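A single protein chain has been removed from this complex, and every other one stays in its place.
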Amino acid sequence: MSEVKKLTEKILKFRRERDWEQFHTPKDLAISLSLEAGEVLEHFQWKSKEEIEKHIATNKEEIGDELGDVFNYLLLMAHDFKIDLAKAAENKIKKSALKYPIEKAKGRHTKYNKL
Amino acid sequence: MSEVKKLTEKILKFRRERDWEQFHTPKDLAISLSLEAGEVLEHFQWKSKEEIEKHIATNKEEIGDELGDVFNYLLLMAHDFKIDLAKAAENKIKKSALKYPIEKAKGRHTKYNKL
Amino acid sequence: MSEVKKLTEKILKFRRERDWEQFHTPKDLAISLSLEAGEVLEHFQWKSKEEIEKHIATNKEEIGDELGDVFNYLLLMAHDFKIDLAKAAENKIKKSALKYPIEKAKGRHTKYNKL
Partner (left out) sequence: MSEVKKLTEKILKFRRERDWEQFHTPKDLAISLSLEAGEVLEHFQWKSKEEIEKHIATNKEEIGDELGDVFNYLLLMAHDFKIDLAKAAENKIKKSALKYPIEKAKGRHTKYNKL
(Lines give C-alpha, C1' and ligand atoms only; values in the text may rest on other atoms or scores of the structure.)
Protein backbone atom coordinates (compact mmCIF):
# COMPACT_ATOMS: atom_id res chain seq x y z
CA MET A 1 0.00 0.00 0.00
CA SER A 2 1.31 3.47 -0.84
CA GLU A 3 2.33 5.90 1.89
CA VAL A 4 -0.54 8.32 1.19
CA LYS A 5 -2.99 5.42 1.23
CA LYS A 6 -1.60 4.22 4.58
CA LEU A 7 -1.91 7.67 6.11
CA THR A 8 -5.45 7.92 4.76
CA GLU A 9 -6.32 4.64 6.47
CA LYS A 10 -5.11 6.02 9.80
CA ILE A 11 -7.17 9.18 9.73
CA LEU A 12 -10.20 7.23 8.45
CA LYS A 13 -9.89 4.84 11.39
CA PHE A 14 -9.69 7.77 13.79
CA ARG A 15 -12.85 9.24 12.27
CA ARG A 16 -14.76 5.97 12.11
CA GLU A 17 -14.04 5.13 15.74
CA ARG A 18 -15.60 8.45 16.76
CA ASP A 19 -18.54 8.13 14.39
CA TRP A 20 -17.74 11.51 12.91
CA GLU A 21 -18.52 10.75 9.25
CA GLN A 22 -21.94 12.29 9.89
CA PHE A 23 -20.38 15.73 10.50
CA HIS A 24 -17.86 15.54 7.68
CA THR A 25 -19.84 17.11 4.88
CA PRO A 26 -17.70 18.50 2.04
CA LYS A 27 -18.57 22.04 3.15
CA ASP A 28 -17.54 21.44 6.75
CA LEU A 29 -14.35 19.62 5.76
CA ALA A 30 -13.41 22.53 3.50
CA ILE A 31 -14.13 24.97 6.35
CA SER A 32 -11.81 22.93 8.57
CA LEU A 33 -9.08 22.83 5.94
CA SER A 34 -9.29 26.61 5.71
CA LEU A 35 -9.29 27.13 9.49
CA GLU A 36 -6.31 24.81 9.94
CA ALA A 37 -4.41 26.63 7.20
CA GLY A 38 -5.19 29.77 9.19
CA GLU A 39 -3.57 28.23 12.26
CA VAL A 40 -0.39 27.68 10.27
CA LEU A 41 -0.52 31.31 9.15
CA GLU A 42 -1.05 32.53 12.70
CA HIS A 43 2.45 31.30 13.56
CA PHE A 44 3.96 33.93 11.26
CA GLN A 45 1.58 36.85 11.93
CA TRP A 46 3.25 40.13 12.94
CA LYS A 47 6.72 38.56 12.96
CA SER A 48 9.76 39.82 11.07
CA LYS A 49 11.88 37.52 8.89
CA GLU A 50 14.38 37.04 11.73
CA GLU A 51 11.68 36.36 14.33
CA ILE A 52 10.07 33.81 12.02
CA GLU A 53 13.33 31.98 11.49
CA LYS A 54 13.81 31.71 15.23
CA HIS A 55 10.17 30.81 15.80
CA ILE A 56 10.33 27.89 13.38
CA ALA A 57 13.52 26.54 14.92
CA THR A 58 12.01 26.57 18.42
CA ASN A 59 8.41 25.54 17.58
CA LYS A 60 8.90 22.67 15.16
CA GLU A 61 6.51 20.39 17.05
CA GLU A 62 3.68 22.96 17.16
CA ILE A 63 4.05 23.93 13.52
CA GLY A 64 4.27 20.24 12.60
CA ASP A 65 0.96 19.71 14.41
CA GLU A 66 -0.71 22.39 12.29
CA LEU A 67 0.74 21.05 9.03
CA GLY A 68 -0.38 17.59 10.15
CA ASP A 69 -3.92 18.88 10.68
CA VAL A 70 -4.04 20.37 7.20
CA PHE A 71 -2.67 17.14 5.73
CA ASN A 72 -5.19 14.97 7.58
CA TYR A 73 -8.13 17.06 6.35
CA LEU A 74 -6.70 16.93 2.86
CA LEU A 75 -6.52 13.12 3.06
CA LEU A 76 -10.11 12.92 4.28
CA MET A 77 -11.41 15.17 1.52
CA ALA A 78 -9.49 13.33 -1.20
CA HIS A 79 -10.87 10.05 0.15
CA ASP A 80 -14.45 11.28 0.36
CA PHE A 81 -14.34 12.85 -3.09
CA LYS A 82 -12.62 9.80 -4.61
CA ILE A 83 -9.65 11.90 -5.74
CA ASP A 84 -6.11 10.50 -5.90
CA LEU A 85 -4.26 13.17 -3.93
CA ALA A 86 -0.75 12.24 -5.09
CA LYS A 87 -1.84 12.22 -8.72
CA ALA A 88 -3.72 15.50 -8.22
CA ALA A 89 -0.56 17.15 -6.87
CA GLU A 90 1.57 15.89 -9.78
CA ASN A 91 -1.13 16.80 -12.26
CA LYS A 92 -1.28 20.34 -10.89
CA ILE A 93 2.47 20.78 -11.26
CA LYS A 94 2.16 19.85 -14.93
CA LYS A 95 -0.61 22.39 -15.43
CA SER A 96 1.33 25.07 -13.57
CA ALA A 97 4.36 24.35 -15.73
CA LEU A 98 2.27 25.27 -18.77
CA LYS A 99 0.86 28.40 -17.11
CA TYR A 100 4.30 29.43 -15.90
CA PRO A 101 6.84 28.53 -18.62
CA ILE A 102 10.37 28.75 -17.24
CA GLU A 103 11.59 31.36 -19.71
CA LYS A 104 8.72 33.71 -18.81
CA ALA A 105 8.30 33.03 -15.11
CA LYS A 106 11.91 32.66 -13.98
CA GLY A 107 12.65 34.98 -11.08
CA ARG A 108 9.25 36.67 -11.28
CA HIS A 109 6.24 36.29 -8.99
CA THR A 110 3.77 37.74 -11.49
CA LYS A 111 0.45 35.88 -11.82
CA TYR A 112 0.18 33.85 -15.03
CA ASN A 113 -2.58 36.03 -16.49
CA LYS A 114 -0.27 39.06 -16.28
CA LEU A 115 2.96 37.37 -17.40
CA MET B 1 12.35 6.92 -1.62
CA SER B 2 8.98 7.36 0.07
CA GLU B 3 5.98 8.67 -1.87
CA VAL B 4 5.82 11.95 0.03
CA LYS B 5 9.53 12.46 -0.52
CA LYS B 6 9.12 11.81 -4.24
CA LEU B 7 6.27 14.30 -4.51
CA THR B 8 8.34 16.83 -2.58
CA GLU B 9 11.17 16.42 -5.08
CA LYS B 10 8.80 17.22 -7.94
CA ILE B 11 7.48 20.44 -6.50
CA LEU B 12 10.99 21.46 -5.41
CA LYS B 13 12.22 20.96 -8.97
CA PHE B 14 9.34 23.07 -10.30
CA ARG B 15 10.24 25.83 -7.86
CA ARG B 16 13.98 25.64 -8.45
CA GLU B 17 13.62 25.82 -12.23
CA ARG B 18 11.69 29.07 -11.84
CA ASP B 19 14.04 30.50 -9.24
CA TRP B 20 11.13 31.09 -6.92
CA GLU B 21 12.80 30.17 -3.61
CA GLN B 22 13.46 33.88 -3.14
CA PHE B 23 9.69 34.57 -2.85
CA HIS B 24 8.88 31.54 -0.70
CA THR B 25 9.25 33.00 2.75
CA PRO B 26 7.39 31.08 5.48
CA LYS B 27 4.86 33.93 5.73
CA ASP B 28 4.12 33.97 2.01
CA LEU B 29 3.91 30.18 1.80
CA ALA B 30 1.44 30.16 4.69
CA ILE B 31 -0.60 32.89 2.95
CA SER B 32 -0.67 30.73 -0.17
CA LEU B 33 -1.71 27.64 1.77
CA SER B 34 -4.57 29.64 3.24
CA LEU B 35 -5.65 31.12 -0.11
CA GLU B 36 -5.56 27.71 -1.79
CA ALA B 37 -7.65 26.22 1.03
CA GLY B 38 -10.06 29.09 0.33
CA GLU B 39 -10.28 28.01 -3.30
CA VAL B 40 -11.33 24.54 -2.17
CA LEU B 41 -13.96 26.11 0.06
CA GLU B 42 -15.26 28.31 -2.76
CA HIS B 43 -16.43 25.17 -4.57
CA PHE B 44 -19.00 24.56 -1.84
CA GLN B 45 -20.09 28.14 -1.12
CA TRP B 46 -23.86 28.80 -1.30
CA LYS B 47 -24.58 25.23 -2.39
CA SER B 48 -27.02 22.81 -0.76
CA LYS B 49 -26.03 19.25 0.17
CA GLU B 50 -27.54 17.94 -3.07
CA GLU B 51 -25.91 20.59 -5.23
CA ILE B 52 -22.56 19.84 -3.63
CA GLU B 53 -22.85 16.13 -4.29
CA LYS B 54 -23.56 16.82 -7.96
CA HIS B 55 -20.85 19.48 -8.13
CA ILE B 56 -18.18 17.08 -6.86
CA ALA B 57 -19.22 14.35 -9.29
CA THR B 58 -18.96 16.71 -12.25
CA ASN B 59 -15.92 18.78 -11.20
CA LYS B 60 -13.50 16.15 -9.97
CA GLU B 61 -10.63 17.53 -12.04
CA GLU B 62 -11.09 21.13 -10.82
CA ILE B 63 -11.44 20.13 -7.18
CA GLY B 64 -8.45 17.81 -7.56
CA ASP B 65 -6.44 20.77 -8.83
CA GLU B 66 -7.26 22.77 -5.72
CA LEU B 67 -6.47 19.88 -3.37
CA GLY B 68 -3.24 19.40 -5.34
CA ASP B 69 -2.33 23.06 -4.80
CA VAL B 70 -2.85 22.77 -1.06
CA PHE B 71 -0.80 19.57 -0.97
CA ASN B 72 2.06 21.09 -2.96
CA TYR B 73 2.30 24.10 -0.64
CA LEU B 74 2.19 21.75 2.33
CA LEU B 75 5.08 19.76 0.88
CA LEU B 76 7.10 22.93 0.29
CA MET B 77 6.52 24.19 3.82
CA ALA B 78 7.35 20.86 5.42
CA HIS B 79 10.55 20.74 3.34
CA ASP B 80 11.59 24.30 4.15
CA PHE B 81 10.85 23.88 7.86
CA LYS B 82 12.57 20.48 7.98
CA ILE B 83 9.38 18.81 9.20
CA ASP B 84 8.51 15.21 8.29
CA LEU B 85 4.96 15.72 7.02
CA ALA B 86 3.88 12.07 7.18
CA LYS B 87 5.14 11.75 10.74
CA ALA B 88 3.52 15.07 11.66
CA ALA B 89 0.14 13.81 10.41
CA GLU B 90 0.44 10.54 12.34
CA ASN B 91 1.68 12.36 15.38
CA LYS B 92 -1.28 14.71 15.29
CA ILE B 93 -3.74 11.81 15.14
CA LYS B 94 -2.19 10.40 18.31
CA LYS B 95 -2.54 13.75 20.06
CA SER B 96 -6.12 14.16 18.86
CA ALA B 97 -6.92 10.67 20.13
CA LEU B 98 -5.93 11.83 23.61
CA LYS B 99 -7.92 15.07 23.32
CA TYR B 100 -10.94 13.22 21.92
CA PRO B 101 -11.21 9.86 23.73
CA ILE B 102 -13.66 7.60 21.90
CA GLU B 103 -16.01 7.18 24.86
CA LYS B 104 -16.41 10.94 25.25
CA ALA B 105 -16.26 12.12 21.65
CA LYS B 106 -18.23 9.40 19.88
CA GLY B 107 -21.02 10.91 17.80
CA ARG B 108 -20.37 14.42 19.11
CA HIS B 109 -18.73 17.37 17.37
CA THR B 110 -18.04 19.29 20.58
CA LYS B 111 -14.58 20.90 20.86
CA TYR B 112 -12.25 19.07 23.24
CA ASN B 113 -12.17 21.91 25.77
CA LYS B 114 -15.95 21.64 26.16
CA LEU B 115 -16.25 17.84 26.10
CA MET C 1 -17.74 63.56 12.07
CA SER C 2 -19.27 60.48 10.44
CA GLU C 3 -19.83 57.27 12.42
CA VAL C 4 -17.23 55.29 10.48
CA LYS C 5 -14.73 58.12 10.95
CA LYS C 6 -15.43 58.17 14.71
CA LEU C 7 -14.94 54.40 14.99
CA THR C 8 -11.73 54.70 13.00
CA GLU C 9 -10.45 57.31 15.45
CA LYS C 10 -11.04 54.91 18.35
CA ILE C 11 -9.12 52.00 16.91
CA LEU C 12 -6.35 54.35 15.73
CA LYS C 13 -6.03 55.70 19.28
CA PHE C 14 -5.84 52.14 20.64
CA ARG C 15 -3.09 51.32 18.17
CA ARG C 16 -1.14 54.54 18.69
CA GLU C 17 -1.13 54.17 22.46
CA ARG C 18 0.50 50.75 22.07
CA ASP C 19 2.94 51.90 19.42
CA TRP C 20 1.78 49.12 17.13
CA GLU C 21 1.87 51.01 13.82
CA GLN C 22 5.32 49.47 13.29
CA PHE C 23 3.79 45.96 13.07
CA HIS C 24 0.78 46.95 10.97
CA THR C 25 2.15 46.41 7.49
CA PRO C 26 -0.54 45.89 4.82
CA LYS C 27 0.41 42.22 4.58
CA ASP C 28 0.11 41.63 8.31
CA LEU C 29 -3.15 43.56 8.56
CA ALA C 30 -4.60 41.49 5.73
CA ILE C 31 -3.43 38.30 7.47
CA SER C 32 -5.21 39.46 10.61
CA LEU C 33 -8.39 40.29 8.73
CA SER C 34 -8.34 36.80 7.29
CA LEU C 35 -7.64 35.11 10.63
CA GLU C 36 -10.42 37.08 12.36
CA ALA C 37 -12.86 36.16 9.58
CA GLY C 38 -11.81 32.57 10.31
CA GLU C 39 -12.77 33.03 13.94
CA VAL C 40 -16.25 34.07 12.86
CA LEU C 41 -16.45 30.99 10.67
CA GLU C 42 -15.30 28.73 13.47
CA HIS C 43 -18.53 29.52 15.33
CA PHE C 44 -20.51 27.70 12.64
CA GLN C 45 -18.14 24.79 11.91
CA TRP C 46 -19.70 21.30 12.13
CA LYS C 47 -23.05 22.69 13.28
CA SER C 48 -26.43 22.00 11.72
CA LYS C 49 -28.85 24.79 10.81
CA GLU C 50 -30.75 24.29 14.07
CA GLU C 51 -27.60 24.19 16.19
CA ILE C 52 -26.36 27.38 14.54
CA GLU C 53 -29.61 29.20 15.25
CA LYS C 54 -29.37 28.26 18.91
CA HIS C 55 -25.66 29.04 19.02
CA ILE C 56 -26.18 32.57 17.73
CA ALA C 57 -28.99 33.25 20.19
CA THR C 58 -26.84 32.18 23.13
CA ASN C 59 -23.43 33.53 22.00
CA LYS C 60 -24.30 37.00 20.76
CA GLU C 61 -21.51 38.63 22.76
CA GLU C 62 -18.80 36.24 21.54
CA ILE C 63 -19.88 36.47 17.91
CA GLY C 64 -20.15 40.25 18.26
CA ASP C 65 -16.53 40.28 19.48
CA GLU C 66 -15.39 38.46 16.34
CA LEU C 67 -17.39 40.71 14.01
CA GLY C 68 -15.97 43.67 15.92
CA ASP C 69 -12.44 42.39 15.35
CA VAL C 70 -13.02 42.07 11.61
CA PHE C 71 -14.55 45.57 11.53
CA ASN C 72 -11.66 47.12 13.44
CA TYR C 73 -9.06 45.62 11.09
CA LEU C 74 -11.13 46.81 8.15
CA LEU C 75 -11.16 50.34 9.58
CA LEU C 76 -7.39 50.26 10.10
CA MET C 77 -6.72 49.04 6.58
CA ALA C 78 -9.06 51.58 4.98
CA HIS C 79 -7.34 54.31 7.00
CA ASP C 80 -3.82 53.19 6.14
CA PHE C 81 -4.65 52.76 2.45
CA LYS C 82 -6.53 56.08 2.33
CA ILE C 83 -9.71 54.36 1.19
CA ASP C 84 -13.18 55.63 2.14
CA LEU C 85 -14.69 52.42 3.49
CA ALA C 86 -18.33 53.56 3.37
CA LYS C 87 -17.95 54.75 -0.22
CA ALA C 88 -16.11 51.55 -1.14
CA ALA C 89 -19.02 49.46 0.19
CA GLU C 90 -21.60 51.51 -1.72
CA ASN C 91 -19.45 51.51 -4.80
CA LYS C 92 -19.15 47.72 -4.68
CA ILE C 93 -22.92 47.30 -4.46
CA LYS C 94 -23.28 49.36 -7.65
CA LYS C 95 -20.72 47.18 -9.42
CA SER C 96 -22.35 43.99 -8.17
CA ALA C 97 -25.72 45.27 -9.38
CA LEU C 98 -24.27 45.41 -12.89
CA LYS C 99 -22.68 41.97 -12.59
CA TYR C 100 -25.86 40.49 -11.14
CA PRO C 101 -28.83 42.12 -12.92
CA ILE C 102 -32.05 41.36 -11.03
CA GLU C 103 -33.76 39.62 -13.94
CA LYS C 104 -30.86 37.20 -14.37
CA ALA C 105 -29.73 36.70 -10.78
CA LYS C 106 -33.06 36.58 -8.94
CA GLY C 107 -33.31 33.44 -6.83
CA ARG C 108 -30.05 32.02 -8.20
CA HIS C 109 -26.66 31.76 -6.51
CA THR C 110 -24.75 31.25 -9.77
CA LYS C 111 -21.51 33.23 -10.10
CA TYR C 112 -21.77 36.16 -12.51
CA ASN C 113 -19.41 34.63 -15.07
CA LYS C 114 -21.73 31.63 -15.39
CA LEU C 115 -25.05 33.50 -15.28
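Note that the chains take the letters A, B and C in the order they are written out, and that residue 1 is the start of every chain.
By our rule, a contact is a pair of C-beta atoms (placed from the backbone, for glycine too) under 8 Å apart; a residue touches a chain by one contact, two chains touch by 3 or more.
Nothing here was measured: the structure is a model prediction, and the numbers come from that model.
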Requested in this report: Touching the hidden chain in the full complex, which residues of chain A are there? Just list them.
Outcome: 27, 31, 34, 46-47, 109
Report summary line: Missing-chain contacts on chain C, rising order, are 2-4, 7, 10-11, 14, 17-20, 22-23, 25-27, 30-31, 33-34, 36-38, 40-41, 43-44, 47, 49, 52, 56, 60, 63-65, 67-72, 74-75, 77-78, 81-93, 95-97, 100, 102, 105-107, 109
Report task. Could you list which residues of chain B touch the chain missing from the display? Result -> 23, 28, 31-32, 34-35, 38, 41-42, 44-46
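We take it that only the chains that are shown with their structure count from here on.
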Query - Separation of chain B from chain C, taking each centre as the mean of its C-alpha atoms, in whole Å - result: 26
**Report entry** Gap in Å, rounded to a whole number, between the CA centres of chain B and chain A
**Finding:** 2
Report summary line: Residue numbers in chain B touching two or more further chains are 27, 31, 34, 47, 109
